[in-house]
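Our next item is subunit A:
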Amino acid sequence: MSSWINLYNISYAIGEFLMGIVAAILNFFGQWIGPLSDFADWLMSVNVLNLVAIFIGGAAVMVFVSIINLFIIMWIERKMYGRIHDRRGIMLPGPWKKTHKGTGFLQNLADGMKLIQKELITPKNADKWMYDIAPAIIATTSILAFVAIPFSETFYVANINAGLIFILAILAIAPLAVVLAGWSSNNKFTLIGGLRGAALMLSYEIPLILSVIGVILLSGSLNPIEIVHAQQQTSVLGVENWYIIPLFPAVIVFMVALFAELERLPFDLPEAEAELVEGWLTEYSGMRFGLVFVSKWVRTYAGAALITILFLGGWSGPVLPGELWFIIKSYIVFVIIVWATWSFPRSRIDQIVRIGWNWLIPIAIISIVIAAAFKWVGWF
Partner candidate 1 sequence: MSDMWINMGPQHPMNHGLWNLKVRVDGEIVVESIPVLGYLHRGVEKLCEKRDYNQIIPLMDRLCYVSSLTWSHAYCISVEEMMGLEVPDRAKYLRVIALELQRVASHLMWLAAFAPDLGMFSAYLYSMREREHFLDMLQWLTGARMNQNYPRIGGVRNDMPAGFPDRCFKELDYFEKKLEQYKQLFDDNKLFRMRTMGVGVLSKEDALDLGVTGPALRGSNCPIDMRTHDPYEVYDELDWEVQVGKEGDVFSRYAVRMGEMRESCRIIRDALKKIPDGPVRVKAPLRPTGQGFRRTEDSRGEALIYVIGQGGESPYRLKIRSPIFAIMRAVPVMLKGTSVADLLAIMGSVDICIGDTDK
Partner candidate 2 sequence: MKGTEVAGALREHFGDLVSDIVFPREDLVRVSVPRDSIFPFCKFLRDELHCEHLNLVTALDWPEDFECVYHLTSYLEEYMVELHVKVPKDDPKIASLSEIWRAADFPEREAYDMMGITFEGHPDLRRILLPDDVDYYPLRKDFEGQSDE
């Protein structure tokens, strides 16, 4: 698969250029102070330049994920559930039309500016340190997941060998922050919400990971790039063997577990707005709330990207460049997630745990067996 940008190379070039300037200055002073020119040589060595390139590439991905992509997916979700509700959705602020038929693309920017201006309220008896750190944990872990998610063969921050484990692990930190936030807010609603979050984490981490094992078995790798490579090989049927075909039960399990992981609507018990007001988010205000709220979308997109990589063949596709294919596929998965979110009532905690243990784990195990069988037969 050819690619039109090589993020790493571009970042390397930019890093080399910047480091070259720094090194030139250091060399200039090195005429008088000897160790400085040694330091400049070290700066220009390949290892350091690699590190700088990773930093620059990471920053680029962060900017894409957290600003451009985030605005697009938030807009998609808000506009789309507006249409599901038979209403127009956001429409006033936007670059094109400022009437009721406008796109409202900048509504989220306006909301964010409003949230920044709001007062940050800390409850009187809250555990202040824990209360402050919880949104930060959620926001950082959500964005950090994108370190290991490749957008194409070359468009990635870090090519980690155990990337899949890293993504799943970093996404699993957030429920801990939920418990933290729920406990430290010193409110009964947040406490119940936090504990529900803990229960959800316990019952849904296992099916989530079990459903991924089938993919690992078939591809024989934990590296996301390798997994996509494995899917790009043509199978006996003459098409690329995306894992959605053999592992369809695993996709369902992964999706359902993802809904619980993301606290989306059928399983949004920790922040059930009807019974627990906003659950563990009740006491948060201003940009603290905004951070958590935004990182929900970041995590949702991470989940959609993960499904694309694991089951939908990643960036493989004809004609268009790989990055675009990846984004198209992940947006389609995101749209399906939004559509399902607004079609279901909220479940109850005991039912949700029962679904997790009684249905999802057996199905995930069956999918592992299927994967092993396919591997044994040699079709994949």
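Picked so that all candidates are chains of the complex that A comes from, given by their letters.
Annotations
Operating definition for what follows: contacts are C-beta pairs under 8 Å (C-beta built on N, C-alpha and C of every residue); 3 or more make two chains touch, one makes a residue touch a chain; residues count from 1.
It should be emphasised that the depicted structure is a prediction, and the values quoted were computed from it without experimental measurement.
One candidate among 1 or 2 touches subunit A in this complex; it is 1, while the rest do not.
Considering their complex, residues 81, 84-87, 188-189, 192, 265-266, 268-269, 272-277, 342-351 of subunit A touch candidate 1.
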